[in-house]
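Below is a slice of the complex: some chains, not all, each in place.
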Amino acid sequence: MMALALLRRYGTLIGFVLILAVFWISLPETFMTARNWLNTTQQLSMLMVVAAGMTIVMAMGDFDLSVGSAASLAGIVAGALFIAGYPPAMAVGAALAIGLAGGAINGVLVSVIGILPFIATLATLTIYSGLAFVISGGKTISGKSIPESFGNFAREGLPLGEVGGVALMLPNLTIVAVAVVFLVWVLLEQTTFGRRLYAIGGNIEAAYLSGVPVRRLKLAAFALTGLSAAGAGLMYASRVASANPTQGSGLMLNAIAAVFLGMTMSEQGEPRILATVIGVLILGVLDNGLTQLAVDSYIRQILVGAIIVLAVSAGALGKRGRR
Amino acid sequence: QSKVAVITPYLAQPGTQFYVEAFQAVAKEKGWDVNVIDTSGDVAAVISRIEDVVNQGVDAIVINVDPAQVTAGLQSAKNANIPVVGMDAGSDPLLATNVTSDGVAMAETTATYVVDRIGAKGNVVMFVFDAFPPVQIRGAKADEIFAANADIKVLDRITPDVSDGGIADSRAKMEAVLAANPASGSISAVWAAWDQPALGALQAIEAAGRQGEGIVITGIDANPQAREEVAKGGNLEATVAQDFTGIGTAAAEAVAKLLAGETIADPVIFVPTKLVTKENAAN
Amino acid sequence: MTLLSLSHVAKAYAGVPALSDVNLTLAAGEIHALMGENGAGKSTLIRILAGVIQPDRATIEMDGRPVTFESPGAAHRLGLRFIHQELNTVPALSVAENIFVGRRYPTRAGVFVDWRQLHATARAALDRLGITHVDTRRKMGSLSIGDQMLVRISSAFLSEAGAPARLYVMDEPTAALTREESERLFRVLREIRAGGGAVLYVSHRIDEVMALCDRATVLRDGTTIDTGRVAEITHDDLVALMIGRKVGEAYPPPATRPSGEVALVAQGIGNGALADVTLRVGKGEIVGIAGLSGSGQRELLRTLFGDLPLRRGTLELDGRPYHPKSPADAWRAGFAYVPRERRSEGLVLSRPIFENVTLAHLASQSLGGTFLRPRAERAFAARLGGDVRLRATGPGQLALQLSGGNQQKVVFARALSGNPRVLLLDEPTRGVDVGAKFDIYSIIRDMTANGMAVILVSSDLPELIGMCDRIAIMREGRMTGTVSARGLNEETLLNLCYGRGAEAAA
């Protein structure tokens, strides 16, 4: 009984640890190194930021399909302002503001007008993506248009000293991702705002009857998700030192997947930010490890899917219980 | 045994597969250990995968993506002294060289073909894709050529949804254009920046029973399906054969040089292209 | 001194009036009962007060000044506190957080939740109702339904700065409570009355109302029939006022005696929740299960019904082994079940009445077991609905549009839909008005006369005593004894439940 309960609760986590162990054994030299992990966290930082934002709306039981487009749009807006000669700080600020506004629009559609989140954010996905195309003329903004300082941000970091003759640094993108995760953690776990979001997610009827201002909170939550998407879009643009109207599109499904993976780790199946972090790491570590093992791209796809199924099965089987 | 990583977001594209195969053929001869990595359209993931293989200590890297967007990865390769070769990528100081077809020249070839065939007069539908730089420059060149002909009107400049491979959505778009322009002769030509939309347009025209109107279609890439259609002598009259195999082979040869410690002087190596029409489509 | 006065309140749903003309005044320092049969409009009136729905027409005054309740938050700010009829909890959050849902959490630095303070305050709120056995850190969803209800109730008594409570509105708070728990609630309500607060109280338990309340207002068909002092009216007259007819006895007498033939035998059954339970129920017999809440009554029914696994022991139905793997097996074997929580366990609220009624035996209502015959289903559901005095616009009405008591009747109608051989009842008459209760009891009696066996779990001791032939007592998943219900009084039964004087009965 005890073992089953542990499996139920920590099934996915155990799966994650097993994945790590397999890679560590197969790649003894390169996988479990500070360098590789610093690299991996940097690679995952954009996804992490979007997934953190996604956790906010998913805590309320909603979700947001438009994050990928919002990320692309933010990158394009910043790029267009760079071209127009605005200082980087201003361009970045404007791009974040666009994200916040885009998120707020989602919030209005969902909470004030009352459109199902799936349709509302699918529609805005299309709209924001269209806007990104229109603003950029469909082209990639890159090269000299992008200020040095902006492109360098993603390349720099906090020096951590040398290990084995190689200089290590904590990448700026990783720092940003950690900071965002911390802020979202505080928001969701330590403030009335966050707790109310969980109340809405757990039983919207009960929350409403108890006087929770459901509409207002939904709006705010969606706005924050939009803001985080814009942040991720800027990180992405900085990392590729260019802005492209489709570059965020891969983020949405992965972010939702990371949150869902995390949800398999919480007792009542609610999204939790720290569990989302594990979800992101699972997705990222699989990619990193399988690439290092030089597994064929197609086989890798199959393996990623199969491993995810296995990782969550243990927890699911334990949880199945009655039905 | 040298380890070489080939990284691309576009492995599902027919062209990419040909040069990857040609590359692998050479690699096999030379006894390299090749790791082909596809990031399914995600450009930042290309950076990540470059970092991964740098970390893993490969001897050379081949990329098939706009280098300007993966500078961070190229930089990390440079720091580790690992040479990177572009395979139909784009020029960049961080690349040892870029092996490619001349996209501008290909677009020029087909656009000029269209202009000649329709007597520099009539309505043209364009299928373009500006989000991908190598295809974007083709569209830009074609724009330029059509704009230079006062009697040619670009009826619509369509960006199809390529997530399904590009044929079906292009066909649906073309069907709508045909429906909106029902009169015979109202569409003179379809210029497509690559073959899939050309095929979609062809199917739409055939399905509408308007193949007799002499609408000229051209593509670029000469993929097998397009070649067959050109050989049939239907509306799809021309496409341009990029020598994918040649690109793959040339890229492999560039890698071989680099592995041997040589340097490559040319920042771009152009592999010649060839206009494919009914006459030469069979070979 | 009048605290709140409501006049000419009207509310219609899609043209059908739920309230037509309700008039009610509440004075400070009184406990005021709101009475009426199922569907009379009590909960609708309360939802209007709570700002959940808006009336079509109403004049509402508080302290002599006109007010409106446009949202639950607004009603709260005006000092109104609610316990709604249905259990509204957030299962994934802790008990303490459930108490604070919709309230300001205590914070440090004005931002961060002060968890220690939160739990301390929640603890105090629970203690006030004597709920010492519930840890504030537990997840709400892991509590028994009775405990969840107690937690919800305690949240109404949270003292708050800024919005002092003046009126407590309680819609059938005791429906899921034991007598002791109810008594503790009454004590608190009396304290509130003594402190000058007011209570609007809804219950179908007439005795409770007679003992607790000062005045009562009776609704019928959405209209105020009468208001008066409780002390000046008799039990029977109050009932007559509510349902428009006299009900003599609360429980119909048994028509025949059980034949003695055995229907169901459980021999030493056990699993995670049950230990060595042995029980036999004869054809035509009604066996009650009594015990403190959380003693495993619900698990016993769920095990018999194939939901919980049978790990040890054997089951026999009509002399043949019976080993259900799922509720589907149980229904097929001739069992029927009325679960405790009608909304979460009983009804598909978004579907019409007839679909809910026929769900368990759908194949037998269909052509070849496959093709639906909605017209026949409607007729069938309408007939069963009539039997249980269901009050609805028709069998096509959505379950969520029904009053609480009428929803309960739909669940009951489903249980009767296949002429069950064994009927498992978990609090079957919760929220059902006195008149309809009598009708439901009569149906049970009729069916037992035809050989149906019944197992009845109820926290309503008079119901157990009034309906059962025998009563089995459970404690911590075990059977501790069985007594004949004849001549049993409530005090003895309660003592047995507490394990006092068990020897005497055995």
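Observations, loosely collected:
Note that the chains are named A, B and C in the order they appear, and that numbering of residues resets to 1 at the start of each chain.
Here is the rule we use: contacts are C-beta pairs under 8 Å (C-beta built on N, C-alpha and C of every residue); 3 or more make two chains touch, one makes a residue touch a chain.
In this text the structure is predicted, and so the values were computed from the model without any measurement.
Copy numbers of the protein chains across the entire complex in this file follow the formula A x2, B x1, C x1, with one of each shown.
Following the convention adopted for this analysis, only the chains that are shown with their structure count from here on.
Interchain contacts link the chains end to end along an open line, per the touch definition above. As a whole-number value, the distance joining the C-alpha centres of chain A and chain C reads 44 Å.
The touching residues of chain C, counted against chain A in their complex, run 50, 52, 71-73, 75-76, 82, 84, 88-93, 97, 100-105, 107, 111-113, 139, 141, 155, 272, 307-308. In the complex of the two chains, the chain B residues touching chain A come out as 11, 33, 35-38, 40-45, 47-49, 51-53, 55-57, 66, 68-72, 75, 130-131, 133, 136, 159. On the chain A side of its complex with chain C, the touching residues are 1, 186, 190-192, 195-196, 198-199, 201-203, 205-213, 267-270, 322.
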